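Here the complex is missing one protein chain, while the rest keep their positions.
Chain lettering (A and B) follows the sequence in which the chains are written, and residue indices restart at 1 in each chain.
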Amino acid sequence: MLIYLIKRLIAAIPMLLGITFISFLIMKMAPGDPVSIFLNPSVSLADIEQVKKNLGFDRSIFVQYFVWLKHVFVGDLGYSYVTGKPVFMSLVERLPATLLLSISSLIIILLITVPLGLICGYKRNTWEDDVVTVFSFLGLSIPSFWLGLMLILVFSFYLDLFPTSGFLDPLLYDAPFFKKFTNIAYHMFLPLLTIIIGGIAGLTRYNRFGIIKVLAQDYITAARARGVAESKILFHHAFRNILLPIITILGLDLPSLISGSYIIEYIFSWPGMGQLGVQAVFQRDYPILMATILFSSILIILGTIMADFCYAYVDPRIVKKSSHDV
Amino acid sequence: MKFFNFFLLFLSMVFCFSCSNNENSNSLVLRLGAEPTFLNPILATDSASSSVNGYVFNGLLKVDPDMNLIPDLAETYVVSEDNKLITFTLKDTVLFHDGHKLTAEDVKFTFDTILDSKTNTVRRSDYIIDGKPIKFVVIDEKTIELHLPKPFAPLLYRLTMGIIPKHIYESEDINKSEFNQNPIGTGPFKFSRWEPAQFVLLKRNMSYFSDQKPKLDSVLLKIIPDTNTALISFEKEEIFSCSIPSKDFLRLSKLDYINSFRYYDLGYTYLAFNYENEHFNNKEVRIALTKAIDKQSIVKGVLLGYGKVAHLPTSPEMWTFPKSPFSYSFDVKKAKGILYNQGYRLNKKTKLLEKNNQPFEFKIITNKGNKDREKAAILIQKDLQELGIKVSIQLMEWSSFIAILNGQDSPKDYDAVILGWSLGLDPDAYSIWHSSQYPKGFNFIGYNNKLVDSYLIQGRLELDREKRKQLYQSMYEEIAKDVGYVFLYYPESLIGINKKVKGLSPVGPAGLFNPIESIYLSDN
Partner (left out) sequence: MTYKIWFSIVFILSVLLLGILVPFFGVDPLLMDYSLMGTPQPPSWQHFFGTDELGRDILIRCIYGGRISLLVGFVAVSISITTGVLVGVLAGYIGGSFDEILMRFIDMLMALPTLFLILIIQVMLEPNIINVMVVIGVTSWMGVARIVRAEVLSLKQRDFIVAARSRGITEFKILFKHLLPHSLNPVIVAAMLGMGGAILTESVLSFLGLGVQPPHASWGNMLENSLGYLRDAPWMALIPGVLITLIVLSLNFLGDGLWLLLDPKAKDNHVRN
């Protein structure tokens, strides 16, 4: 098992190289550069050329890529072209907000979808099942930026229950932990709600079918025949059996929660990594963008490996088979 | 349900501890539309950084609410007879925020760093005249001389550049220094904290050199990228000032806790043609187009009346703006006549104008994100369709858009573009109109008029304000007659400020918080 894990990790290295090279190539093919974004008559083009030269843009794409790669191998992600800040710092600063939002949304989605899926699966094709399906699908189908703005308008503006945007009240930076925590939670409510509404359908659906499948198994029928209480069947047998596949799904979904919540971060001025990365695309801030891609790719690959690993744990045959059937 | 209980618990927790948070009553809360880049005036180019730097740094000179230059760090300055030597005497009592005294060495260091080609700044050529850099010579601790290779009128406005401390940056790589995130300046407010993507907090500088100390305890600049969110926070009094979209102006100005202001900024919006295109190379065609575009309905429909029709390449707020500007009137019939005389004939089948069997069609590009330009493009498309000209519109993401205009070779890859210039405080427009600025430069249309070239050069040498005014007014008329661009409109800046904020300066492009020292908060 350990050898399998190591093998997968080693196999990830050429993949990362490929990913970074492809993204570097596409990025450099996009017109524009980080220096020329000012169209200001008081700025001379000669200065812009000089700055570009200072940043090394006059070299070929391949040279630029290998210079970047060389630095990454010694742990140097470089400096942002736009802010002059070390890239590593810029990423680390954004990490807490992103992790907080994505992990709490994940936990809450789980807390909602597991019981929902259980109910739907157990009472499948009843009106309860139907209502849950319709509403969760509705949540999945709403454009998130629209939903976010609507929530701000209703809950923040008309009802005045929550702040419009932000992360932590600037006056509370030196406050005690608990006060800070609640203030962050207070700011996080609306963005969290937006993510959750969109995220319920998938896992509910998944759990529902898990339950249906388990309930159709012979041993459940046997248990029922033995007169085991329904609640015990449901919570003891069925529940335990759908937990593992959920972990698998989570391993696959965690990374998408990080790069995918950009729109929500933007609307709610949430200081996360998604905002940083998307801004970098528009500003052509290559070092930041490359680091963001590298980071999310590593997360995604680790997620996949973790998911495969969970599978292998249940079903050791999978190690011998090809490892791609997720 | 388990979950529901948890949810309630979460809610109640959040409410108990968050609703009552005692606001600091003497903090001015403003909005930044984007994350600042460099809190260092010689490296920053974006408006978010500039607004922060404006509070933290001072230049030798500054601009008063009437847009006149007045001394800031300088006590006095003398310009020599031949206009080639400027001597600055610095104020005696200026301290950096870390307690160091500001001297002439800091001034020299600031400009020498800008002139150093290793510095990643785009301000270098501001201090280079005809290829020769200005020399900064320290005479003593509080006296510095500027030796110019030849007279250069636009220079004085460029001396508003913030002065950075030599003792801090001397031993650092200025491009990567961590002091670009923790600036030390001389300004009325000290840098206190910058939480990325959240806010920048500035605290009052108690030892500020001016007699008038800042009245506010602090300035808090919240970073709110989305404009819709920003407007809602403004209405909720989470921020005290916000630029207002024209459609919301009427409604917001009726609110009893908001003062609303409108003024012309130093800028204009225009439709520019690529002179390499055979249609647009013809001055008569350009005249026909400018006569066919209903600018008035653009002002009415796009700006909702908050602005006015433009005819000249300057702003009504600029001191060089003439009393009675030259203009071509809106007249579709005349426009059709002109095009007929130039050999354009209407093809009855396609309903398009044709010349030499080639239909008259072109593409307007503009940047996305600016709704006003987008809508103006749609209206122009409609207007020109009347004449039988087929216009298509393409919105482009900013960097790609700039890449086309900044293309290094002639001809550039576009037909027409809608864009706006925001002008500096000096009327010099060499980089926009001089024929040497094509193809490399901001004269991306390829405008070439010997008369305009000479006006531009004279304007830079002449220091007498009245004579300069004459020169620039003649130049404006020449460009307007040529239809250098189709000038579309002068937009008004619409600003809302919470009534709590007092001590505002008179309305104008120099800003309402000018100087920031006199701003204070009060509930009545």
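Here is the rule we go by: contacts are C-beta pairs under 8 Å (C-beta built on N, C-alpha and C of every residue); 3 or more make two chains touch, one makes a residue touch a chain.
All of these numbers come straight from a predicted model, not from anything done at the bench.
Of the chains displayed, those contacted by the omitted chain across the entire assembly are A, B.
Per the touch definition above, the residue from A:Met29, A:Val74 or A:Leu159 contacting the chain not shown is A:Met29.
The residue touching the chain not shown here, chosen from A:Met15, A:Ile61 or A:Ala222, is A:Met15. Only one residue in the set A:Tyr65, A:Phe88, A:Phe145 or A:Phe181 touches the chain that does not appear here, and it is A:Phe145. Check B:Ile164, B:Ile184, B:Ile224 or B:Met396 against the missing chain and you find that the one touching it is B:Met396. Across the interface with the omitted chain, chain A contributes residues 15, 18-19, 22-23, 26-27, 29-32, 125, 130, 133-134, 137-138, 140-146, 149-150, 153, 201-203, 205-206, 209, 212-213, 245, 249, 252, 255-256, 259-260, 262-263, 274, 277-278, 281-282, 289, 292-293, 296-297, 300-301, 304, 322, 324-326. Looking at chain B, the residues touching the absent chain are 227-228, 245, 247-248, 251, 297, 300-301, 304, 368-369, 371, 374-375, 378-379, 381-382, 393-397, 399-400.
Keep in mind that, in the parts below, only the chains that are shown with their structure count from here on.
Residue ranges on chain B touching chain A, taken from their complex, read 1-3, 6, 10, 13-18, 21, 23-24, 34-38, 43, 45-46, 117-118, 120-126, 175-177, 180-181, 193, 195-199, 201, 220, 222-226, 228-229, 232-233, 235-236, 238, 397-406, 419, 421-424, 429, 431-432, 440-442.
Against chain B, the residues of chain A that register as touching in their complex are 30-33, 35-48, 50-51, 54-55, 79, 82-86, 90, 93-94, 97, 111-112, 115, 149, 152-153, 156-157, 160, 163-173, 178-179, 182-183, 185-186, 189, 266-272, 275-276, 279, 282-284.
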